[in-house]
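Heads up, one of the protein chains got dropped from this complex, but the rest are sitting where they should.
In order of appearance the chains are A, B and C, and numbering begins at 1 in each one.
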């Protein structure tokens, strides 16, 4: 009998066809983050057991746009950039497990299949979307990183716009926000192939960055609009109180995590 | 603590955001099938334990293009067709398990995220691709279903063309081919979040159609070309001997399966 | 000096690179048409001189979704269907010129560049969009062509949904509507490369089908919603009175027209 290889499907004799190579995965990217407070009940209802709401500021939400270049240990994807570049928009809340505070991604859209594949492993609930964010640039009309600089960011899925933001930067910042600042606590879930049976997989995992470097963060404020759609519920996380908005360039390494429950 | 719902991720209080609703899933579609024989060793190396090669004709391969409209029990997706329509190209071989012959999809590309989500449940190793196939039409230059009718079909992924076929129909057919005619035996696989540990999920499942209706099949022959790419191995299934080509319209219901191992 | 060839740009020594080959162009397609009356002033303001509003029913509008397979005289595009298939959604009104009534496309979105190229020649004001329409199918959940059959149709551009329709068929129909039933009167327009100068091209052309065949038309009614967007004005054509909705399969040949003014 054959031995098949590959970090994810499809597995073959060589492993070369796998939708994603094995970690570590390396990322260079630009993050545009909008933080606000919603009704804490809207966050709590997204936290299945054994998670509970964060003890402080339980209604805090971050919506993050990210423009990535990513690769495996070989770096080869960077030279065939259709295999390295992707954009994403994701919604993060905080939660508590065994007395520790975690970040948790409750909604996320990406624009490439390899990013969906990594999300399966990491527990990010990825759908496809169309994601755009203004990039800073030193020449021409695009914004410089300076007070008053303005960045747009949008998300659409299934031909419907779901979110729009305009961020205005004010000054350098000590932080890039606080909602997405903890290790992630995610469920990995797959139903049983047999109707009515217990899930085939339903585990709680923890993961964080194995490496991180970043430039100067900037902060400011955002105008944010969330739009309804038949198969989406992001707009239920209504904007009750703005917190702030941030821009930062980062380099990240991801290399696995551990099972919590 | 909250109860979250949803057949797949993301799970929420209502379940409305799930990438896919629960089965049964209903499909209307057009299939263009090309069958041929490759070196049986190329098939065998794609069959992990406890599977073994099919006892007869173990090098038979089917490459199938399908143009689908699909929906859940509510049928609502059909009226918002961006959520119902998708195309796919997939490669099927046969294998043996406990004395029975199964079909098995070894490679597959689709063009929508909800199709990826259904594939996670069913064990289809889905990537994104760009898939096209000629459709029959009663008026104008597109082919009628008649002797001599010619249909083109192509597959690309990551901006590279991977497969091209031109099918010429000759006559009505008793069958739509034989390679994809058995229940499917698929692995559902997810690595451990902890490097070096055993997979979190690695199960063999069986599933077939819970309902099936179909029109008259047609048969003919195909010119088929498979092209190489850095992250694909479909072209290793070299075309040693053509078998035939088929066109058929079908209606399918899928409603779960059972675990084999 | 060289002679360059090609029906449209880019012109080369062989003409092979042209975005579109020369007419005649052949089409097989399915049309879903929604007709209604808007404020006639909204139509009149879209009719530049020397056009004037149609003498009868000047507020009539047709919004048409079409799912096409198209090709040149060689038919070769049909066997490489990424070069043949496209979808479009377009808005047609009627107008008058020298005592004759014409149809006129005032807005149109397509999903392929070769369709944009043909539109440049024909005077259709084509933008890119994402267009979907339910297709009838003889098996599974998709609708048959029968009383009560329901078809959805949607249009989006720049990640915003612009139009949605659900058409319910009632019975066979003598016609496929009347708004798009005349020869087309279109302007072909290009500004001068020199700011402030008269247009380089601004001509009124007439064109119609050089060949036409069609199946049984069906009629019914539609729910239609038009949505606003920053760079679109289709929603100004407000729905004041529904007229009807139609489904028809057609074959069309287009082979040039004549200059009117």
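Heads up, the rule we're going with is that a residue touches a chain if its C-beta (ideal position, glycine included) is under 8 Å from a C-beta of that chain, and two chains touch if they have at least 3 such contacts.
Nothing here was measured: the structure is a model prediction, and the numbers come from that model.
Contacts of the undrawn chain with the visible chains, over the full complex, involve A, B, C.
When the whole complex is considered, the residue among B:133, B:154, B:180 or B:231 that touches the unshown chain is B:154. Annotation for chain C: contacts to the undisplayed chain at residues 1-4, 7-14, 16-19, 22-23, 44-52, 76, 80, 82-83, 106-108, 112-113, 116, 120-123, 125, 127-128, 158-159, 187-195, 200-201, 203, 205, 207, 230-233, 255-259.
Annotation for chain A: contacts to the undisplayed chain at residues 26-29, 69-71, 75, 78-82, 84-85, 130, 132-135, 137-143, 150-154, 164, 166, 213-215, 249-253. On the side of chain B, the interface with the absent chain consists of residues 130, 132, 154, 156, 159-161, using the contact rule stated above.
Convention: only the chains that are shown with their structure count from here on.
Graph distance from chain B to chain C, where chains that touch are one step apart, equals 1. For the pair chain A and chain B, the fraction of shared interface numbers is greater than half, so the two copies use mostly the same residues to meet. If each chain is reduced to the centroid of its CA atoms, chain B and chain C end up 34 Å from each other. Centroid to centroid, with C-alpha atoms defining each point, chain A and chain B lie 30 Å apart.
For chain C, the set of residues touching two or more other chains reads 130, 132, 154.
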